[in-house]
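The other protein chains are all here in position, but one chain of the complex has been omitted.
Chain naming follows the written order as A, B and C, and within any one chain the residues start at number 1.
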Amino acid sequence: MAELTYREAVAHGIAQEMRRDPSLVMLGEDIAAAGGVFKTTVGLLDEFGPLRVRDTPISEQAIIGAAMGAAMTGVPVIAEIMFSDFLAVCWDMIANELAKSRYMTNGQVSFPMVIRTANGGGARFGAQHSQSVENWAMMIPGLKVVAPATPVDVVGLMAASIRDPDPVVFFEHKSLMAAKGTVPDGEVVDRLGTARVVKEGTDLTIVALALMVPRALEAAARLDEAGISAEVIDVRSLVPLDAQTILESVSRTGRLFTVEENPRMCGWGAEVVSIVDEEVFWDLDGPSIRITTPHIPLPAAAALEDMAIPGVNRIYETILKSVDGPGEAR
Amino acid sequence: MAELTYREAVAHGIAQEMRRDPSLVMLGEDIAAAGGVFKTTVGLLDEFGPLRVRDTPISEQAIIGAAMGAAMTGVPVIAEIMFSDFLAVCWDMIANELAKSRYMTNGQVSFPMVIRTANGGGARFGAQHSQSVENWAMMIPGLKVVAPATPVDVVGLMAASIRDPDPVVFFEHKSLMAAKGTVPDGEVVDRLGTARVVKEGTDLTIVALALMVPRALEAAARLDEAGISAEVIDVRSLVPLDAQTILESVSRTGRLFTVEENPRMCGWGAEVVSIVDEEVFWDLDGPSIRITTPHIPLPAAAALEDMAIPGVNRIYETILKSVDGPGEAR
Amino acid sequence: MPTDYRYDYSRRDPRLPPPVDRALEHAPIPEDVRLGMYRKLQELRQFGKRAHDLFLQNLVKGTTHLSLGMEAVATGFGAAMRPGDYSFATYRGHAHSLARGVDPGAALAELLGRENGVLGGKGGSMHLTDVAKGMMGSYAIIGAHLCIANGAAWSAQMRGTEQVAVAFFGDGTTNIGAFHEALNMAQVWKLPVVFVCENNLYMEYTPIDLVTAVEHPAAGRAASYGMEPIVVDGNDPDAVYLVATRVLERARRGAGPSLVEAITYRSGGHSRADPGKYRPAAEVEAWAGHDPIPLYHSRLLAVGVPEATLGTIQREVAEVVDAATEFARAGREPGEPSLLTEVFADGGSRWRN
Partner (left out) sequence: MPTDYRYDYSRRDPRLPPPVDRALEHAPIPEDVRLGMYRKLQELRQFGKRAHDLFLQNLVKGTTHLSLGMEAVATGFGAAMRPGDYSFATYRGHAHSLARGVDPGAALAELLGRENGVLGGKGGSMHLTDVAKGMMGSYAIIGAHLCIANGAAWSAQMRGTEQVAVAFFGDGTTNIGAFHEALNMAQVWKLPVVFVCENNLYMEYTPIDLVTAVEHPAAGRAASYGMEPIVVDGNDPDAVYLVATRVLERARRGAGPSLVEAITYRSGGHSRADPGKYRPAAEVEAWAGHDPIPLYHSRLLAVGVPEATLGTIQREVAEVVDAATEFARAGREPGEPSLLTEVFADGGSRWRN
């Protein structure tokens, strides 16, 4: 058992896998000598050397292309795209090439690769360095999508992503970097496509991801005090999606709330609501409510950013109002 | 009154606006001398000359950048991105720069520009030239998103998009290019943010977009014969979204079906379902059902592509089964 | 405002082919290699014509981009490459596929969207791939595959296999960002990769010189990446073969990447039924006089190959292409089950439990 920060867990998880598989390599901007701008790859160059841990030019398309070409010829790769906003710079590589090539070639090519990227807000970096773009990846068939909320999940899901034969976009949350948690000794390997009930409850279900998980938990604790028993689910992996865990919970509680950091439209929560609506409609006791960042670019000023991203208060108030609301009275 | 094809309507609408506003210019690959690969810009070079209708290199980032820089300094621009799949090549320009700059600068810059692009499947072009990516644009705050289904809407919404002071992504559907319709003489100007009830009905509401509109209409006609009265709404504009028209209809009919050409996850229909669920839940008589392309890249073979994209039969059968289904019996 | 005549591209001055380099008759190329190239040229040409016919018969749906007139580039490189080498092509990838030994029947069946197509009908004309043959894919969005080719080369470098990756692309592709990123990274990492620009003077319907800052869209950029500017007559199989041999060897011994600009010309249109009317008639005609097939036919006669040998090859290839056509036409339409396969490596498309 070790106490690790989320940031340390990234390097820890990667190192575990690079020790296991001597063919695994990584590349990205400032990941080697500098240990990454978020210090998530510290120590890897020293342990694994410059041939396996490579600094690149600012050429995101070339980075993803290099990873793809290596992966399709038998070398598994971890590519870093420094900020998830920059996925846009290489979106053709990811959405049109990486995601589609297996299907287009009827299975002739495989891409055992992970694209790691720092995602999310709260760091006051402004609109171009703060987005939560898990839905960008989720909407593209052929990609798997993971977003851990805790250090142990970082390690376990990183290992699972690296071992997965498909391309995985792995979102590391900037505002969780300093969060601490225990990680078991020895090899830690998790499974993609498994959500986790992080708090049990009976009155309603809150589905959250990444930074929204601790906030949802805190709101749920306050709801408990108000006599409302909320179940909280950490989705962890958007693709594959553990729909069963969500459906089972919502069927039981009768109410669904999503907490999404993304701007509202076409967020992952919309998809979850539509699945729930389609499959367990008759178990619902009221409308499904999405708590999201408003549909705006993220502002830089601390005061504004904190208003934009769902916080404990907003989650708590929204849920409280909704379960007490006129709908329920009807 | 003239009978125009959808493809002719594009040039017609652009010409109307270029005559009105002598500062309006356009640029794109093969749009001038060749009249566009879909022949949607035929005649514009001849009428407006090479300074207002410009052929470009294959440089989508430079194309969007040129449009942005011109628009922000007072020259309204129409930029063509040949296939909507290629939005990925310049996604940073669109999602991170164009969409966010007004907000980031607190309103100092405006982008009176339209990005026209050929969208959608049915042409057997395969996974990289057939996508329906309206949701890519819809999910980015700061963009407006339009997708007409008929020649007259092409003209009217094109005019509205060009006159709009915000950036509009204008999706022209490849499989509707040859569709014909009448267009009134004289200036035609429509309004963004207005959906249209294209068939009235009382039992359920079908919400569709672009190529899915005629298919939904045909399915609705068959449902009529089966004694089921379906209302069909052509969304036309995803941003701004005419939520009122949809909510009013669903409140009345009690059932919602979306017909989406996009692969399922995070499609525009998910957003519509979540809005309906949140706002008129108590008026719903059954689950909202999404009829979409499966979550796969699009195959090239005609036989496969036709199975993938929602067709009249699938729409009809899905709805029939759902309104007759066990849910209703409960 | 009347349109400036320069915007009727067919009225511009024609851009003429280079003279045939007679000295290449004496190039040190073994006769069996030359006969192999002649056979391949014939295969690519006859396959291309057949694909065109099938398109006009509405059997090839969607679109198709042929290499008619441009076959010598694929041929020369195909002859110089080793079996383990990697090829990456664009939507205009039929010639490059066949040049690596992809079965013409499976390729044609793919164009027809049949189950026996090399991609089961899922990819179509723009995406021919046959990994077993080193044909690592045809990519239909400009630029990306140059970056992917780097990756295959990087992998070969790491695995120490002496494989080389070759990326083929058009003149128009030199103006997209990915071109720049790929070439820079290739040089910085000294990757065993060769970038081959097939400069057919047109980016779709637009003359390349009107949208490019330098005369040679590829060679004129080589210095930016510390590479030698190489221009070759892309319609002369021997010339291409010699250059290919040199740059492949260079890559194989670890000396790094190369960029080759092969000047060539489409005898037909850009895609589908494009008649190519945006090109000056005199230009089309001049290039017809520099077509690789008669050019190479004359070359082989000049070096002493009997006419009859060439005739036999032509007929043998005709039989191959006929058989391929039969094979393709006999294929079934792919069925429902295959729709949902191979999105993920487990063979399926399940995105949820």
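Just so it is clear, a contact is a pair of C-beta atoms (placed from the backbone, for glycine too) under 8 Å apart; a residue touches a chain by one contact, two chains touch by 3 or more.
All figures in this text were calculated on a predicted structure; none of them were measured in a lab.
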| item | value |
| --- | --- |
| Among shown chains, those touching the left-out chain | A, B, C |
| Omitted-chain contact residue, chosen from B:Ile81, B:Ile206, B:Val239 or B:Val276 | B:Val239 |
| Identified contact with the non-displayed chain, of C:Gly134, C:Gly151 or C:Gly177 | C:Gly177 |
| Residue of B:Met104, B:Ala210 or B:Val273 touching the missing chain in the full complex | B:Met104 |
| Missing-partner contacts on subunit B, residue numbers | 25, 51, 54, 56-57, 59-62, 64-75, 77, 92-93, 96-97, 101-110, 141-142, 144, 164-166, 193, 239-244, 275 |
| Positions on subunit C where the hidden chain makes contact | 143, 175-181, 183-185, 187-188, 210-214, 220-221, 223-227 |
| Hidden partner chain, residues of subunit A it touches | 29-30, 32-34, 37, 45-46, 48-52, 55-61, 85-86, 88-89, 123-129, 265, 294-297, 299-304, 307-308 |
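Assume only the chains that are shown with their structure count from here on.
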| item | value |
| --- | --- |
| Identifier of the chain whose CA centre is least distant from the whole-structure CA centre | B |
| Most distant chain from subunit B, judged by the mean position of its C-alpha atoms | C |
| Inter-centroid spacing, subunit C versus subunit A (mean Cα positions, whole Å) | 41 |
| Rounded Å distance between subunit A and subunit B, as computed from the means of their C-alpha atoms | 30 |
| Interface hub residues of subunit A, defined as touching at least two other chains | 92, 96, 103-104, 141-142, 239 |
| Of all residues in subunit C, the ones touching two or more other chains | 119, 122-123, 127, 139, 141, 143, 177, 338, 343, 349, 351 |
